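For this view, one protein chain was removed and the others were kept in their places.
We just call them A and B in the order they show up, numbering each chain from 1.
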Amino acid sequence: MFALLLQVIANGLLIGSIYGLAALGLTLVWGIMDVVNLAHGEFILVGAYLCYWLFAGWGISPLVSFALSIPLGVLFGWLVHVVLIRQVVGKPALTTLLLTFGLSILLNNLMLNIFTPDVRMIRWSQQSILVGPLVLPSTRLIAFGIVLLLTAALYLFLERTYPGRGIRALMQDAEAAAALGVNTARILLLSFVIGTIFAVVAGALVSVVLPFEPASALPLAIVAFVVVVVGGLGRPLGAMLGGILVGTVESFTGTFISQAYAPATVSFLLILFLLVRPAGLFGTTVR
Amino acid sequence: MTLLALCARPTPIALLLAFAVMALIPLARNPELNGYFLTLLDLMLLTYSLNMVVGFSGYLSFGHIVFWGLGGYTAGMLVTTIGRAIAGELTFSPYLLVPLGGLVASAFAAVIAYPILRIRGAYFAIATFSVNLAVQTIFFNVPVFGGAEGLPLKRFMSYQIVPAFYWLLAFGLLAFLSSYLILRIKLGYGLLAILNDEDVAQTMGVNTTLYKILIYIIAAFFAGAGGAVWALAQVFVDPENFGITRSIEMFVAMLLGGVGTTLGPFIGAFIYFAIKDLLIIRFPHLHLVFFGGIIMIIVLFVPGGLVGALRQHVPGLRRILE
Partner (left out) sequence: MTLLDVRNLAVAYGEVQVVWGASLSVEEGSITALIGSNGAGKTTTLKTIVGLKRPREGEIHFAGERIDQLPSHRIVEHGISMVLEGGRPFPHMSVIENLLMGAYTRAARGRTGEHLERVFRLFPILQERRNQLAGTLSGGERQMLAIGRALMSDPKLLMLDEPSLGLAPKVVEQTFQVILELNRQGVTILLVEQNIQHTLQVAHRSFVLETGRVVLSGGPELRENEHVRTAYLGMATR
């Protein structure tokens, strides 16, 4: 029993860290420009399909795709921001939500047409590492390592560089930041691009550890939303811890109740948090 | 102001006429035509329901389809339960159960309204999304509700499209008249205040909580009734009744017609089907891609939809279109 419990926690941790990475992108964009990207699930799938397409079609190792998903995220994020998001920053939630809802429908059905509704899964490495009673699949460990690496990189970027501090400043007081010479438009673009990179990379990681299909966009997006709410809006560290929490809850539900109820449990968690602790586990302010 | 006096205005007269003309459709005895308008009327009813919440109060009810699905399952469960009890086909028209579908949806709305309507903006939208997902999961997995297979109703009732059509026509008209009336009573003014600025409305003494809950319950009724008719017309209900496609359709129809207007859902449903027919011929698999694009174009360039754009650009129509 104890071994099983440990295994469930380990699974939750490894998958949850990927959720955390996906949510990092969402929380950054949401926190800084008050734009909730309902197409975030599709953004994640962009990375998943890149990885799958390169692997299945050309035999290219997912490790290469992980690296390639970064420039793809830059390009994709830049394009979406310049064409769409830029136009609605500061508009009411109704406008931004409907716009990104439209984008999500467009992208999702494009994926359905291009990649078909079939469930995909990359069978890349079947090896597992045994640690005591724990079975840790090597793909999940690699994904976990990449999550840690990227999270650390984002942390350093936000803490140690001028543009990174600019992002945090803009989140805390946009007018004061502008008065100090922060180029607001550029910071917004930068945040959206970073958010997109994280979504796309998270998707590439998803593709090696979980089965996915175009219809996965919605549950993935909901998981990311829950993680943002649990971790507190605009808090990168909170998103990572929230991701691990959500991953663990999902893992427990899947093991001890039924895999079928995992999405519903996540939804309940979301509603519970919105009602009881809207600022998240670690937050103190309500926005 | 009596209801009669209100109906003397151009918009209600035009719509009453339009509904009267549509009532003639089944006389053509063309099953294909009946089916087409059944789908259209169902979407129209659903759009009226969505518009009451999104258009009137500004609360983005993204999981609105949950009420439609609940209405469908209510009708389905009642038909199978009664059918099993009497071991055969229902002895009365199953469509008499339609109002119950609406009532169950309203009851569900009433239960979740107070907690969920305290959440605002994007959080509300996502919360309603999750409610729908959670409810769908339950219907998908609980055997009583037929699980993924759903509930086939064939054993207990026969396929009858004409009564379904008239029930939808009646509820569509009722939804329009309710929308029209709501905007002219205290409830409508309260909702308008919430739409503009809920905090200001509260400080002015508007009972925002009450109004939000009321409109949510009313809207849920129409969606539930529409879902019930749909389930009975299909003689079948399954978890797809909570699915994303119908969700998308009602948002597109609402946006095309004009958010927050009483004419919008009617016009929007017609434009939606016109565009859909055009797209499906040319791009059988890509039509939803285009609808995603259409949503974005409307949001960016024509936020008022057709009714809004006409009101803005043709001053003569401003008083007529509502």
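Here is the rule we go by: contacts are C-beta pairs under 8 Å (C-beta built on N, C-alpha and C of every residue); 3 or more make two chains touch, one makes a residue touch a chain.
All values derive from a computational prediction rather than experimental measurement.
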*Write out, one label after another, the shown chains that touch the chain missing from the document.*
A
_Identified contact with the non-displayed chain, of A:V46, A:V182 or A:M240_ = A:V182
_For the chain left out of this view, which of A:L68, A:I85, A:A169 or A:V249 touches it?_
A:A169
*subunit A residues touching the omitted chain (full complex)*: 162, 165-166, 168-169, 172-173, 175-185
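Keep this in mind: only the chains that are shown with their structure count from here on.
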*Which residues, counting only subunit B, touch subunit A once they are in their complex?*
54, 58, 60, 62, 115-116, 118-119, 121-123, 125-127, 129-131, 133-134, 137-138, 140-141, 244, 248, 251, 255, 285-286, 288-289, 291-296, 299-300, 303
*State the interface residues of subunit A toward subunit B in the complex, per the touch definition above.*
30, 36, 38, 84, 87-88, 92-99, 101-110, 112-113, 218-219, 222, 225-226, 229, 258, 260-261, 263-264, 266-268, 270-271, 274-275, 278
